[in-house]
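Only one protein chain is missing from this complex, and each of the others stays in its spot.
Chain IDs A, B and C follow the sequence of writing; residue 1 opens each chain.
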Amino acid sequence: MRGFMLAISGNFRSTIGAAVRSRIGLPFVSLAALALLFFVSSAIAADANSTKVAIVAGGPHPYFASWPQAGKDAARDFHLGAADYKVPQSWSLSQQNDLIESLASQGYNAFLVFPGDPAGSRNVVGELVDQGMPVIALAGCLQDPSKAAFCFATDTEHSAYLGAKELIKAMGGKGRIAHFTGFLTDPGTALRINGVKQAVAETNGSVELVQTIADIDAPEPAQDKINAFLATQGKQVEGIIATAWIPATVAATALRKIGDKRIHMIGLNDDPIILEGIKDGYVTGTMLQNPYGQAYIGSYALGKLMSGCKVKTDAPWLKTPQTTHFVDSGTAYVGASDLANYQDKMQGVTKDILASFQQKYLDCP
Amino acid sequence: MSPALDLSEITKSFPGVKALRGVSLRLDPGSIHALLGENGAGKSTLIKIITGAQSPEGGEICVSGKPVCFANPLQAIEAGIGVVHQERNLIPRFSVGENILLDRIASASLRPINYSAVHDEATHWLRLLELDIDPRRLVSELNVATAQMIEIARALSQQSRILLMDEPTASLTLSETQALFRMLRRLRDQGVAILFVSHKLEEILELCDAVTVLRDGGNACLSRPLAGMSRSDIVSLMIGRAEPIPDLGRNQRTDLPVTLSLASVATLGGHRDIDLDLRSGEIVGLYGLVGAGRSELARAIIGLDRITHGEIRIDGAPVSIGSPREALHRFGIGYVSEDRKQEGVILSHGVLANVGSTVWSRLRGWFGFLRDATVIRLVAPVLSALEVKASSLDQLVENLSGGNQQKVSLAKWLAAGTRVLIVDEPTVGIDVKTKAYFHQLLHKLAREGRAVLVISSDMPELITLSDRIAVMDHYRLVGKFENSGDYGEMSHAIMAYIHAAPPTASLKSQNSAANAAAT
Amino acid sequence: MLEGLPPAQGSDATETQYENAGRLGGKLGRFLLSSEFGLLLLVVLAFAGFWLSTRGFSSPFNQFGLSRSAAVNILISLSMMSVIVSGGLDLSIGAIGVCASILAGWLMEACRWPAPASVAVGLALGGLLGFANGQIIVRTGMHSFVVTLATMSVFFGGMIILTTAKPFDSLPDDFSLPAQQHLFGAVSPLLVYSVLIACMMAYLYRLTAIGRDMLAVGANARAALLSGISASRAVTLCHAMAGILAAVAGVMLSMRNGAAIPSMAGNLGQDWLLPAFLGPVLGGASLSGGRVSVLGAVLGAVLISVINNGLLLLHVGAFWLQFFLGMLLLGAVMIDKARMRVFASGDRR
Partner (left out) sequence: MTATLRLSSDWLGLAILTLGGAIFLSVLRPDFLSSYNIFVLLDAIALSTMIALGQLAVIALGQTNLSLGSIGGLVGVAFAGAMQAGGVAPWLAVLLGLALGLACGLINGLLTARAGISAFVITLATLAAYKGVNLGLTQAQPLYDIPAVVKAVGTASISGPVPVLLIPAAIAVVFVWCLFDRIPLGRQILAVGANQHAARLAGISVSRAVIATHALSGLLAGAAGMMAVARLQVGQPTIGDDWLIPSFTAPVIGGAILSGGYVSVAGAVWGVALVVLITQALVLFQVDPYYVQFLLGLLILAAVGVNRFRSKRQTKAV
């Protein structure tokens, strides 16, 4: 099967330039586009002996911003045929599934997949593995039982828990907090809610979780709901934790708008808005993840798997509610004092994981 | 003096048909000119060409001696041709005044409309038509007849030297028609040239000075003075031979079984004390002015309005009819709507789908299975008996002529085998020849044993058709009598009943009392 | 029954006007003029183009994936089409589809029901929710747009409340089997099911009384009502049918995913709306009702699936895909329009 697909390699690249410049009447523009498309062809060199990694995101999202570079670096450093970043047009499981199938048809033979859905992506991953293409779940896990080699991601529940801990610490161990998070249909949302609840529960009542606002992953609803909350109930809370990207930026912007430094806030990721908020004192800190390391080490691991390594059964896997084959890609809290060197911090984490990765998790011939 | 409008040798063809093969028309200033022709003679195409909606393929149009060529309706308006179209062309949510001056709004673009000026000017044109309407009212609040007058006011406002009126009296009452005629004569005296299109020959004879008749896309006569011409002269020009004058005879047997009977019926819509018997084998004509509540009564009978008092009996047994579905399938009552295009037929569907719509649920087999062949077996004899002219059973009804559309809307009730047929304005917009055919058809249907109720505002039609006549005014039956068939005598009797009706005010209060009681 | 009626003295002009309707003449001419033919042409064109210009398009693996997503797209299109027939639309089909598959998933996972029974109950729920839409529309007289806009939130929200957005993912193997089998090595059985359902729809509109009632009501509700057709019943049935078809699409999607997932049609099920309208509209259905083409909707859905699939295989840059999709759609409708002009010139009625 794989051989069959690799054997086909068309190359019509030379015709692109001429076709681009054709300008015809309006109804024909699209015809021209169609024709153009048919003549544009694969830019990927076919090399039957190498590993071609597809790094598949869940949809357009700033979180994945460092993945393309990580893929390129990994391809260079580990001598892979390719490690290309691929992203579906929008956050839709069906689109991601279509994309993955299509990538397999195009000759990619190893996959790092951000699962569009922990359960819903299992079938497509299973199909890939059945055809001899290894898959690692990246930045998010598949629900067991799945055929993915393992899951390499931030432990979301743990990260939310740690973030809430940091928040509680900043608040002096008591007070009331609010939690802003993403789409309810994202199963990670329930984990994050749990993580925050757990941290609050450990304070034995001295911290109270006043309200959880969810379903605010799009900018406008996030604006409306977060602002409405701050306007009417802002006085009743001393802390805010945001465990999704858009709510975090929107809340940081809103706090800056009110000019309220009384409320402590913990954000997520290294979005410039959050970092600036930390610098100016509107945001207490943020929970950092390691997207670059995920894609870089993930590509490395796929290269190893393709060259004959096997996943160890007795490796020191972590266990999460989703899977028993979990590798933490690292998480770190960044407060005002860490701003200058937080990237070094993360790179250090990446190096550490990489150094011991083969020995810890893989059996290589 | 050059003619106001001079058309010579106009030709126009559509794919598959030559609509106009060299038609001429001369319209002099200060005259009212009739344009006549049967449906399909090319009248509407000619009107479209004059108004700029279509352009001719050959021939010449001159306005006041100068050759013109219209690319769109606006250019025709600017050349001084005002038009009152057959179909309603008003914007319902706009005010009366704005509708009257719509073409002025059409030619402006960004400068704000000065509504008080618009309404003042509109008032002027309304006065001219002896209409007492606030120009600020929305058109959607007006009745059909008034809306028609608004369109006439619009044409007047364009101060056109040429005024084209396409069936302007179709929905007007007698007094409104008279007011319109007075106004048209006044305009004529001011030198306006008026082209008047109508199927009502009596009106033509009363109003017009000259006539142009079209037949099969050509001129049957060209701008011939009307003086000295009789009705039958015109008709023979239109159909190319003498008009068959049918005397259908009358059936005045009182021993026939009563099929449908209304006993002191009152409705939520406001009818009171309606008593009416419909016998198998007879035609009862229901006359009344527009707005008298005739169609509303028909709708109440087939279950579209609530009966609040009294009862409907079928074959003597009291029944309650909840929907048209029940009316048709349980009691065999069919209603042919006056609004053919909106309610009578489905324009975008084929002939078979239209005629079959009343019988599908009767013909269906297992799991609702229904084959065209089954429907055709039932429908085809009816269609051929009615001589519906269509290229195939799948031909879209919107591509049929008005007469054929009306045949389709009647055919579905015949196919359904109804025993009671309520026919509302059967021949509106249908030419003389087809009209006579419909009269014979309805007569025949009744003699076969159906009970037929014909609702019509066309008095000659009613007197030709009916065995008995009932007169309705203000939602009450004000008179019932045997039809003698003599036009003069009968029309007198009808008008006498209408004018003897109680004054409007007291009736309105009764109506509202009835409404209050009902709710 | 009308023998002996004097013949109407009709002029023959009107008759000849309609006889020579087409230069091409007969059924072939009408088919060449139809949007179905145009679509077929476009599907073949796109298929051939992608087959020749991309590697991988022709592979059995890809053809299998294509047939599977076409199967779902066809059902989504048919679902919307069955409401478009009545002159309305249904924004809630995505929500209904998800609700139905979630119920089936719950029955299989939590209640240990066998797959066929669970699917049947799921489809029944789809029908019920569609029926509710229809009843609200008929009884209140509100426009279906507004009603289904609100019920979309209500259905989806209700489902989220009951499931707290948790998927049902340990479903019996025989449930997702149809999505994994290969016919002839490259065709998903799901496509066969979709085509069968499409045939049933075609049967409904062509050969049953209720199908004709729906068309008549969609074209002109008042005329249909006066002809003794129950307009409210027809409208309600249209919506109920849309609900069932949406449920089938939802169940198919969860077969493919191996799990019933609340997010599989996007938030509120909105991801389905685009393919839902595109299929029927490309297929020549009139949005004002009364005119549909089952074949057209199927071909429209297939065209979208082929273009989607083919574009992924061309390396146009991940984010420009959507742009090209839009341009191709524009191109498709324009070509269709141009074809109508070419074939219709000289023999327009």
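By definition in this document, a residue touches a chain if its C-beta (ideal position, glycine included) is under 8 Å from a C-beta of that chain, and two chains touch if they have at least 3 such contacts.
Only a predicted model underlies this, so the values are computations on that prediction, with no experimental measurement involved.
Taking every chain of the complex into account, the omitted one touches A, B, C. Within the set C:37, C:205, C:272 or C:324, the residue that contacts the chain not displayed is C:324.
In the complete complex, the residue from C:44, C:183, C:196 or C:274 that touches the missing chain is C:274. Only one residue from A:114, A:229 or A:296 touches the chain missing from this view: A:229. Touch with the chain omitted from the figure is made, among A:84, A:127, A:215 or A:238, by A:215. Listed by residue number, the positions of chain C touching the unshown chain are 91, 136, 140-143, 145-147, 149-158, 160-161, 164-165, 268, 270, 274, 277-278, 281-282, 287, 317, 319-327, 329-330, 333-334, 337. Chain B residues in contact with the hidden partner, per the touch definition given at the top, are 51, 53, 72-74, 77, 83, 85, 87-94, 98, 102-103, 105-113, 115, 134, 136-138, 141. The omitted chain makes contact with chain A at the following residues, 26-27, 60-62, 65, 87, 89-90, 184, 210-215, 218-221, 223-225, 227-235, 249-250, 253, 256-258, 272-273.
The rule we apply is simple: only the chains that are shown with their structure count from here on.
Separation of chain A from chain B in touch steps, taking the shortest path, is 2. Averaging C-alpha coordinates per chain places the centre of chain A 70 Å away from that of chain B. Only residues 46, 49-50, 52-57, 59, 61-62, 65, 69, 72, 160, 164-167, 169, 176, 179-180, 253, 256-259, 261-264, 266-267, 271, 308-309, 311-316, 318-319, 321-322, 324, 327-328, 330-332, 334-335, 337-338 of chain C touch chain A when the two sit together in their complex.
Within the complex, the chain C residues that touch chain B are 1-11, 13-21, 207-213, 215-216, 219-220, 222-230, 286, 290-291, 346-349.
Within the complex formed with chain C, the chain A residues making contact are 1, 4-5, 8-10, 12, 26-27, 29-31, 33-34, 37-44, 60, 86-87, 89-94, 97-99, 101-107, 117-123, 126-127, 131, 143, 183-187, 189-190, 215.
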